[in-house]
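My structure is below; once you've seen it, I'll send some questions.
Every protein chain but one is kept in place in this view of the complex.
A, B and C label the chains in the order they appear, each numbered from 1.
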């Protein structure tokens, strides 16, 4: 069988590195180009020494040069830039899987509000499919443009949507407390991210108006069947490399029981190979999803405040970025959804 | 001036080690005994090699033997056991500063509910002063029995009480998400606490009914002037040694502004040397309170949900345990409150 | 093709967990039994929650019950115990791949000296093949009993043997300084291994007479063509989960050049898929071999002392334990050597 030929744009960061790890052992895909403006011309091993000996060089992100050799492009580029590349790639008939935020928000106004710039390609938004396979699998089949879900949103939306759809929790007053490992900030060379600043440190940041907030609210609103919801999303930076833990609190609907929550999750995700529902009352641990494409979900019900308390864990670089992009790609091309991911 | 002679009970754990660090350079206190049932007879340096050369041996926790040489006893013992020692120590005229939970809850029913055992010394409860100097300073003067506030409670109560007292936030629906370093679990030899299990891992635990919950609710209720409040407290274990970060969400009272929150904190804590209020909108970082007796507080107001979002940071072993005990002791004995703590 | 049916003995530790990770995606092997005396009867997911949903329970290490369903047994058992299981397994016609130290030393006297007990099965020693494929590949074909090389020894022997064989360095005065992550100590519940004791700590241990010393010296002597060599091996415990870095110093033979060292390594390992020789003067980093079966080797020559300075890096759980065992198994069964390992 002919393999999917994949170009990775912006391959020199952590999501790019994870894409390499996954795609190099993907049985039905092959990497035909990896781009890096900064490292063009260099072998991949210059940036990722574990790939010493791999016959693959970074090239410039030149769509005309890259597109004849690829069927799919995965964009691990900064927002804004991603949309610029998506346009000519789509025109060249390449399917695009964008890990940036450019096509996640259906509202260009929200994009402008949170990203402080006009949307670079609003005409493409209606075609973009939100890349969260467990919720949008049918739309992803044959999709040409996929806006892969963000890392924090994946960890929040997957556990929440079934509860909202079932009316098990109220759509008002949802609070999400998330803790992310430092790769979540990207391969960014900046004082707050050097080792002695992060190690032995834990802090909240972006507690009002984080860029992932509108993405989360958008999908919560869809699940609740309303135009808008307003929630609180509080991210924290914690001293480890990979992983996001999200703890989410909801007001329970009247009469909700722990058993019912278990049933709702079993119905929603019982057949999902990348979602693991823990037994009632257990909590997640990021180490159990480390370097996997799995989202782990635990649930509890606090009788004294009548809150549903859900915890979720993902690996931000796998299910939160590269793994999810490959999962979406597999679906779009009609091959085994888990190919390369186990 | 005569120094306060201090006995530390249960000195072989992390709170004990921190007490040693503080007391050894305290200008007006001297350590006259350190007890450890397991290490009795051994020099302190056997357990804490940094004190090689220190002329101090662990002794058995024998109140009759220890009490003639001390004016104050700091109890770093498990709950239940602490109360057993408090009784004879008080009878011997020794002031007791208890780091355990035994005298924190005014309700013996709550104690029994959360600690699964009858209260070991209910007759002492009415005398016990809650050991949080910024809120109970007057009661601590000349106190004989001090129930030092717990680590998570300290990080939650200090930032919350001024807001509740001022009516700036609602007493319903408060959510506390806390992350603690691993010393918070004590010097416990148990599989979940070995390095490879904790490192590169972050998880919530005790999300319903954690033992620190009734202590937090008790003090919130006092501040709100009501018999009871019900809140959610979600602790997490994070891969670092020392520190607690708490992020707390409240529903703002109508008309509350960011400026008003700043004023409330300035009024409450402007003169406190161990509380540091950050400029509006900034968030705390545990590394800024590492090995200090300080509680750092940051505040924000989310206009789109009308929530007040407060972050706080303490060092769980200092302000959350040993430092706070010494601060209480200093007040009880009428010496400089910060002695030994800077 | 019929898959190799594999039983893992002692599967509840870190090497066992890594064996599960590798074997579950091995295209030509299947796990037919995992034993754990302590967890017998429980699903694997009780110990390793990432395998929730996996239909596999721990069983008692009962050779009679296990052997009919397996072709190979991988022993991740303590030394002493491993030999006890090896005997009946071999008698039942099962090939044995032992990760313990029981069959590594050809001298029973050395075994007794370093392990403080008589060798449990000296009659099997002559059949045992030392499980370091890059050096003993031919002997491993069809081997029935394989003594997989230890973690520190793997990181020391692979870079050293080519230099000794070529006479490029002197066999006297070799010094090895190694640093291991904490999983190297096993899944051991003991005070020195709890998080707050290991984190922010680095220390040497076993600096005289570590148990891996005679294994290293044995293979160095073979390579040098002499009965015995005496070296110094200094292990350190460092605060990370996985990986061993070894820095090795040798006296250069007269006239040795950096180029010649490069040639020697290229000749020895140029075709090895699990050995990566760095360009001259570069040093290894454990993160570049993390969760791979690769051994990375860097070399340098110090003109002012005429020392060859070599660094090597492996993942102690993969190339240092589970990966190596699977690599040996693949060779013994005549299948693709890298199966399951990439």
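Worth a mention:
Just so we're on the same page, a contact is a pair of C-beta atoms (placed from the backbone, for glycine too) under 8 Å apart; a residue touches a chain by one contact, two chains touch by 3 or more.
Just so it is clear, the structure is predicted and the values come from calculations on it, not from any experiment.
Screening A:46, A:139, A:199 or A:273 for touch with the missing chain picks out A:199. When the full complex is taken into account, the listed residue touching the unshown chain is C:232, out of C:69, C:112 or C:232.
For chain A, the residues touching the chain absent from view are 14, 181-183, 187-191, 193-200, 239-241. The missing chain lies against chain B, touching residues 25, 48-50, 52-53, 200, 276, 278, 285, 288-292, 294, 296, 342. Residues 173, 175, 177, 179, 181, 197, 199-205, 207-209, 230-232, 234, 236, 238-243, 245, 247, 249, 281, 283-287, 290, 300-305, 307, 309, 311, 313 are the ones on chain C that touch the missing chain.
Following the convention adopted for this analysis, only the chains that are shown with their structure count from here on.
For the pair chain B and chain C, the distance between mean C-alpha positions equals 46 Å. If you average the CA atoms of chain A and of chain C, the two centres end up 37 Å from each other. Distance from the chain A centre to the chain B centre is 39 Å, each centre being the mean of its Cα atoms. Chain contacts: chain B has residues 181, 197, 199-200, 239-241 touching two or more partner chains.
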